[in-house]
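A single protein chain has been omitted from the complex, and every remaining protein chain is retained in its original position.
Here the chain labels run A and B in written order, and each chain numbers its own residues starting at 1.
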Amino acid sequence: MGRRLISAMTTPVLLLPAAGVLALMVIIPLAVLVWFSFAPDGPAAPLSFDSYARLFGTGLYLHLALKTLITAGAASLVTAALAWSPAWVLSRLPGRARNPILLAIIIPYLTSYLLLIYSIFVVLGPGSPVMEFLRLLGLAKPGASILYSQPATLVMLVYENLPLMIFVLFSGMQRVDANFLAAAASLGASRWHRLRHIVFPLASPSLASGLIMVFVPMGGAFVESAILGGPHGLLLGNVIADQMTRADDPSFGSALSILLLLGMLAITGVVGGLRPALEWLSAERKARHATPA
Amino acid sequence: MASKINRRSFARILGAGLLAVPTIARSQGTSPSFKGQTLVVASWQNYGADDAGTLKQFEQLTGATVKNVYFTSEDDLLVMLRQGGIGKIDVVLPNLEYVQPAAVESLLQPIDTSRIKAWDTLEPRFRNDPSIRQDGKVYAVPWVQGATSLAVNPDVHPTPTSWSVLWDPANKGKVAFFDDPSTAVMTAALYLGEDPQNPDLEKVRAALLALKANVKLFWSSGDDWNKAYTTGEITMGNLWSGLAGTLRANGHQVNFILPDDGTVVWGDTWAIVKNAPHLDLAYAWVNWLTSKEYFVEWITKPGPNQELAVPVNIAAIDALPKSAADSLLAGPLIEYKGKVALQTGIPPKQLKKWTQMWEEVKAS
Partner (left out) sequence: MPRLRDAEAISPGMVAVLAVSLAILFVPLFIIILLSFNISPYGTLPFQGTLKWYGALFRNSGLLAPTWLSLQLSFVVAISAGVFGTTAAVWLEKRATRLGATILKVALLSAITVPWLILGLAMLLVMNAIGLGRGLFSMYLGLLATTLPYVVFIVAARLRALDPDLDHAARSLGASAFVTFIRVSAPLILPAILSGTLISFMVSFNNFLIQYFLAPFGVQTLPLKIYTLIRVGYLPDLNALATVIVAATCVIILLLHRLGLRNSGLPGGG
């Protein structure tokens, strides 16, 4: 009977703190935002679709949303590509060597995002060693800089999300047992073969997780594009931010945010559906490699 | 007749005299009898309200302490007041443009101008402006002013006399423009020769789209401009007069011009919040901040990173040493004879249309 009681209490105890915080600080505010999006003339006026009408009225905002999604998608993929190798090496290291490095990775990010953006500003600006190097390679004109452009925003988005991606990939790559690799190697599998058929399938669920965690916040990002993006680097997040800080139109801002959220839920629903498929695939691989030849 | 002034009446007169001292001091706006009170001031950071030196003087004069709260945009100011600020914040620094919206929402309380010492020496352009008034009552005391005007790198460009230099195709990719709807519309209107308070919006939209082709950066903070300008990424644009002064003080050459076709002038004002918990102290604050003693101290010995601006109190400008007034460009601003587009008084519906148009220009 004691066991039953403990078992029954487990769910609330496990879930309640997180659920409570989320309900109070996310679900209810979200409901408030939905209400805002239908109240463009203030709380006292009758509800209307005006904000949404304005959203779809010109093609401008949909075009901007598409541009934002493409930028975020590209930035996420680049982040994953750059994070893959260090995450893999970290997952092979013993804890003694690995743990200090994990801690060290977040050090730059304790200095505030704004400072990091400013330092990327210096890196991409005229006169920086990086630009000098590109000039020597003939890839850039003298005195050129990549500042105030879409690529500059992309560089910043990638840089900001590298630690998160490294951590997530590392976490998943731990699954890859060295013994499988050794067995495969002893059976004649090349490095590339091992990567493609063992490592990648086993790590892909965490790759999918990581991509989601990185892609989703990028949809609403605006500080990076405000400082580095220039006039043609505007993202959806900038428009939303403007509604709150310059235009005093929280209704339109809410409408844009709700649409962004729905879009993200749809996209991650798609990616989420891939995950069971990838897991099944990896289970197959594991079974095949575990059975004696 | 000596008996008329006996001891009792002498005591009464003396008593009355002694009582008069704190009363007079209080009407000056300063009295150590504010001991134990804490004034909550909402403003921009590093903009006069948190200047260490003058803050200490105020605290000594009144015996009170000051708590600074910062907002990052004028709209945020409104949010701050709407969401929990009433009853907590005493004084606030709205831009001229935002006084009426705040007053209409009952976020501010009317000001008794007879209690404002510097009222009569405020520049008439601001003192008599309708946008600090609502229903016949005054809701804000103009404090400082500035111009968002043409700035050009003298090493790269000869001195221009008109806004058209920003639209010149030869300057493609070299322009930084302030990211603010009313500044943008008014500046474009001045360039086109239209009425800045009510221009033809379609013509303005076309002009702004043409301008965008030249723009390298829409700046929203002084730092955006400083970084771009000092690294040579941009060589011209529109800029706040205070920032031009600071750049010069740091050794960077910049030519700040009030063009022939007109310039945009703005003002920042002090207002007392509705239900301010320390009303008398709030009046003491406003009186101190608009006094010439404060301005001379703030402008000649500012704390680190303070952004300075030209006082609206003419007596204060006259009291400044010449070098300080010159670096602020106070003279040219006061004596400017061209078209002044005062950045205020646009009806809310019209401002909303301007803002939407600006959003669309930026997003296109």
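Please note the rule applied: a contact is a pair of C-beta atoms (placed from the backbone, for glycine too) under 8 Å apart; a residue touches a chain by one contact, two chains touch by 3 or more.
Please read these numbers as outputs of a predicted model, since none were measured by experiment.
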### Task
Return the single residue from A:L55, A:L162, A:L228 or A:A247 that touches the missing chain.
A:L162
### Query
Of the residues B:R127, B:K227 or B:K362, which one touches the chain left out of the display?
B:K227
### Task
From the listed residues A:L64, A:A80, A:A152 or A:M264, report the one that touches the chain absent from this view.
A:M264
## Note on the structure
Touching the unshown chain, subunit B contributes residues 40, 44-47, 52, 67-73, 79, 83-85, 88-89, 220-224, 226-227, 230-231, 250, 303-305, 307
### Message
Please output the residues of subunit A touching the missing chain, sorted low to high.
### Response
3, 6-7, 10-11, 13-15, 17-19, 21-30, 32-33, 36, 82, 85-86, 88-96, 98-116, 118-123, 125, 127-128, 159, 162-164, 167-168, 170-172, 174-175, 178, 181-182, 184-186, 194, 202, 205-206, 209, 212-213, 216-217, 219-220, 222, 237, 240-241, 244-245, 250, 253-254, 257, 260-261, 264-265, 268, 279
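Basically, only the chains that are shown with their structure count from here on.
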### Task
Express in whole angstrom the distance between the two chain centres, defined as the mean CA positions of subunit A and subunit B.
41
### subunit A-touching residues of subunit B, taken from the complex the two chains share
72-73, 75-76, 78, 179-181, 212, 215-218, 220, 224, 227-228, 231-233, 352, 355-356, 359-360, 362-364
## Note on the structure
Listed in rising order, subunit A residues that touch subunit B in their complex are 54, 58, 60-61, 64, 118, 121, 125-127, 143, 145, 147-148, 226-227, 230-231, 234, 238-239, 242, 244-249
